[in-house]
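Have a look at the structure below before the remarks.
Apart from one protein chain that is not included, each protein chain of the complex appears where it belongs.
Right, chain A next:
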Amino acid sequence: MLHPRVIPCLLMRSGGLVKTVKFKNARYVGDPINAVRIFNEKEVDELVFLDIGSAGTRAVPDFDLLADIASEAFMPFSYGGGITSIGHVKRLYALGVEKVVINTAAADQPNLVSEAAALAGSSGVVVSMDVRRSWLGSYTVCVAGGTRDLKREPAAYARDMEELGAGEILLNAIDRDGTREGYDLELVRRVSEAVSIPVVVAGGAGDLRHFREATEAGASALAAGSMFVFHGKHDAVLITYPEYEELDRIFK
């Protein structure tokens, strides 16, 4: 792969795919298994699944559904949502999940990040951070689906996670989620400068130029949701993914 990774980031709730705007108003967009199958044939670089139904609750990953999804996915496949123990991590790897995405548990029980990294190596452990921007322009890291403010500065938090053994940061800007107005480049810059591990950015992608802007700001890979599931002025649900040549052109 010559260009940075471009990764569809799909949200699940109660077994269905949804898409949110600023972490709210989840809209149903279909069945995850069929979506994986379509993305498979589109030869996407990677796929991220986040179960937002489990954010902030005690729900555990839906292992049966994940087994079905993993069996359809021929690309590297990451999963996050409800991972709270090393047992969960082991089961997910056994199902064929390549990377586990840890969010709330990384803040509440940082040991889990280290344990997971010790189990499968750093490359299999992603720490995801949801960042909110205040109206004064300061950033804080939130967990539990954006409902609990950790009052931590994102760059420092990301450095801590790198030290714990995270192999990658998934950086999500809550205020940009589902807006398709572009990534929060200031946030991307700050966090990518603070760590040496890859930073995958999410929240705000609306067209290919946004990918380029984010890589110029330091992002290693680009994740997007709405852009790959909505089409046109009526936000019609239609799974799309850019052609390899289009990506080459934008990153040239």
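We adopt the following convention: contacts are C-beta pairs under 8 Å (C-beta built on N, C-alpha and C of every residue); 3 or more make two chains touch, one makes a residue touch a chain; residues count from 1.
Just so it is clear, contacts and distances are computed from a predicted model.
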item	value
Complex member absent from the view - protein name from UniProt, among "Carbohydrate ABC transporter permease", "Extracellular solute-binding protein", "N-acetyl sugar amidotransferase" or "Acyl-CoA dehydrogenase family protein"	"N-acetyl sugar amidotransferase"
Contacting the left-out chain in the complete assembly, out of A:Val60, A:Leu208 or A:Val237	A:Val237
Hidden partner chain, residues of chain A it touches	15-16, 28-31, 33-34, 37-38, 40-42, 68, 71-72, 231-234, 236-240
